[in-house]
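Take a look at the structure set out below.
Excluded from the complex is one protein chain; the other protein chains are retained at their positions.
Chain naming follows the written order as A and B, and within any one chain the residues start at number 1.
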Amino acid sequence: MSSTVQAAVPVQVHRTRLVSGVIRSDLNYSTILPRDYYVDEKIFEKEFEKVFSTQWTYVGHVSQVARVGDYFLDNIAGESIVVVRESADRISAFHNVCRHRGHHLCSSESGNVRRLTCPYHFWSYGLDGNLLNVPGSKDGANFDYNDWPLKRVNLEVFHGFIFACLSEQPPASLVEKFSAVSADLETVKTESLKEVGRESYEIHANWKTLLENYLECYHCQGSHPTLCQSMDLQAMFRGTDEWQEPYFTGKVPLRPGVKTVSMDGQLVSKPLGDLQKLDEVPEGFGTGFGIVPLLSRVLIHADHVVVHAMRPLDVGRVKWETRWYVGSDAVEGTDYRAANVAAVWSATNKEDAALCQGAYNGVRSRSFTPGPVDDSRESAIPAALRAYLELMQAD
Amino acid sequence: MSSTVQAAVPVQVHRTRLVSGVIRSDLNYSTILPRDYYVDEKIFEKEFEKVFSTQWTYVGHVSQVARVGDYFLDNIAGESIVVVRESADRISAFHNVCRHRGHHLCSSESGNVRRLTCPYHFWSYGLDGNLLNVPGSKDGANFDYNDWPLKRVNLEVFHGFIFACLSEQPPASLVEKFSAVSADLETVKTESLKEVGRESYEIHANWKTLLENYLECYHCQGSHPTLCQSMDLQAMFRGTDEWQEPYFTGKVPLRPGVKTVSMDGQLVSKPLGDLQKLDEVPEGFGTGFGIVPLLSRVLIHADHVVVHAMRPLDVGRVKWETRWYVGSDAVEGTDYRAANVAAVWSATNKEDAALCQGAYNGVRSRSFTPGPVDDSRESAIPAALRAYLELMQAD
Partner (left out) sequence: MSSTVQAAVPVQVHRTRLVSGVIRSDLNYSTILPRDYYVDEKIFEKEFEKVFSTQWTYVGHVSQVARVGDYFLDNIAGESIVVVRESADRISAFHNVCRHRGHHLCSSESGNVRRLTCPYHFWSYGLDGNLLNVPGSKDGANFDYNDWPLKRVNLEVFHGFIFACLSEQPPASLVEKFSAVSADLETVKTESLKEVGRESYEIHANWKTLLENYLECYHCQGSHPTLCQSMDLQAMFRGTDEWQEPYFTGKVPLRPGVKTVSMDGQLVSKPLGDLQKLDEVPEGFGTGFGIVPLLSRVLIHADHVVVHAMRPLDVGRVKWETRWYVGSDAVEGTDYRAANVAAVWSATNKEDAALCQGAYNGVRSRSFTPGPVDDSRESAIPAALRAYLELMQAD
């Protein structure tokens, strides 16, 4: 008979640098947030107001609304919005909610319309959101049409990329925030792209677990063999360490001889914009920009563009979306094959989805306390979490 | 490069006539309830006590319990009840819960029993709910059998239609509330019906969104083409406007030449009750009655009866049930075909399920604020919501 009673090692509860909204300075390491931030529904509810509604979030590209009346649906943290080309000069976004009794105006993911007409009682709105007709109730008879326009969502078009923000007070213009990359974006002409692929994963994890995963390349060597074939890992460590602000810029650093992020390092589409005019794509060309904490990330390579965005669903579920773009003049079959354009990140997304699920499984444990993160490889994490806490504490 | 920052139009927060339980009079339009009433689980919990438990709710027809010992199960807001014919003269309802350790007494949806016997420890109860036998514990040995009868649920049989109410204090008798239609019900002899069809939809919407949808025909022209073939829409607007009380009566008004609600306007079964004695069914014959806010609605046509009832499941889910009846002497194949009897409302239910889902999708949006409803077409909605708020505020 063997009978052994083990004494439990007292659980070490390290105080973390980021605790309950207080940024601490008496620890010799950075860390992630306490468990509650990843599992508490009340915190998630507060995040809707303080974070998801206050940031610019990537929702699409101007190529999706080329003609007047073109629209597409997207959502920000569960809020359905309609992005529509109101005129040659203006793209607008509205809550997809009729002002009468709330029915969704549009149910198709995209289309072209002359008016936005509710299928319930056929109230119709102009492309500018103004109420134009209420069957059975003339303007002024029971109420003034002017009082009931669609509720607008803030929208900014930045070099062809469309960002939306739910709050009445949107943050500063992206033109200002991303001035550092404007010249590059003008070179590659990101207004002239077309979407050639889209992929989304519904992951059973808190959205911040995905954020943390995305912000460090410490896990890349062991888990992303395909990505590491083209990416210069040591340079990527330095790159992520530079992401110390909610608005950051920077490219995917490439290994020597690699021209783009692809399976073999060779271009997967024709060069973008003015790069076509050069004899050769410049060695290591790339640019990009991103926003945290609710991540929108635009990666621009010589021949294609990748955009990542997160869509929180509830405290323990998040949709991870990736979209691929090539130049609008590229021809499928001749200049590119969509599967090739998407190959590296498609493999990487699948790996990340599993890692984030595994990480969240542990973070959910009641025994979880945050550990030390490596300031030379994971420093973008505490930086983004600081930005997160500042938003959460804002009035 | 095109870069446009839109200013958000300040969101109009119209104060509504029905706000947080206060009925306002300083608005020139009626409206529905604020968003919380449709999404807040605490309000749903309160509704169980204040609304679902206090009303009469349709649960079935006397034809389901023709013989002594016949029983069927139903539920009111998740509470399983057994409706059983206790004697030739009396139909009773009990909670389907053994007094010992709570096991459900009956699991089959219907049947015929001499006693109600729990399958767990075989405690048995008479059809009157009295505890008759406890294996291993004689009456008085450990406790008195008299102290442990089944818990009764209030029940009223009104012209053959069975209604139940969970509360100890049931509301006034339906005989009193619906005296206006008693003569008609005696004519068509609604005690002598048989059920020929039943259909239920589980809809992801708050039950009040279904209520509001049912109480107005503003949406019918655009969404219910089949129903509108037989129904006189303008008269229906007037009809719903008359539903200003929690107990209302009224029929489906028919278009000229239409004899019943059916695909071709012709009868789909033999005339009911004393209508058979007439040479011809009276032009536009019809009657009916209903209860709100938790809707039970009985529609009586010359040849068949339709009953609608709601079964709230949780704050965002509700079961919508429809049952069809013909005269008990009608013969399948000769006098009626069940599919024909159900055809119009079967199509209409499907349309309504989609509309209610779409409306709830928008009402759930955090941007939702209630809009103006049309007093000439939707006035039954604020009337029902007033009745709802009165129940919610009652002691």
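Operating definition for what follows: contacts are C-beta pairs under 8 Å (C-beta built on N, C-alpha and C of every residue); 3 or more make two chains touch, one makes a residue touch a chain.
Owing to the predicted nature of the structure, the values given are computational and were not obtained by experimental measurement.
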Residue of B:D147, B:D279 or B:D395 touching the missing chain in the full complex: B:D147
Selected from B:F158, B:F289, B:Y336 or B:Y388 as touching the chain missing from the view: B:F158
Interface residues of chain B (partner: the chain not displayed): 48, 62, 79-80, 89-93, 95-104, 107, 119-122, 129, 136-137, 142-143, 147-149, 151-160, 166-170, 173-175, 182, 185-186, 191
Touching residues (missing chain, whole complex) on chain A: 1-12, 14, 28-29, 32, 212, 218-219, 222-223, 355, 358-363, 365-368, 370-377
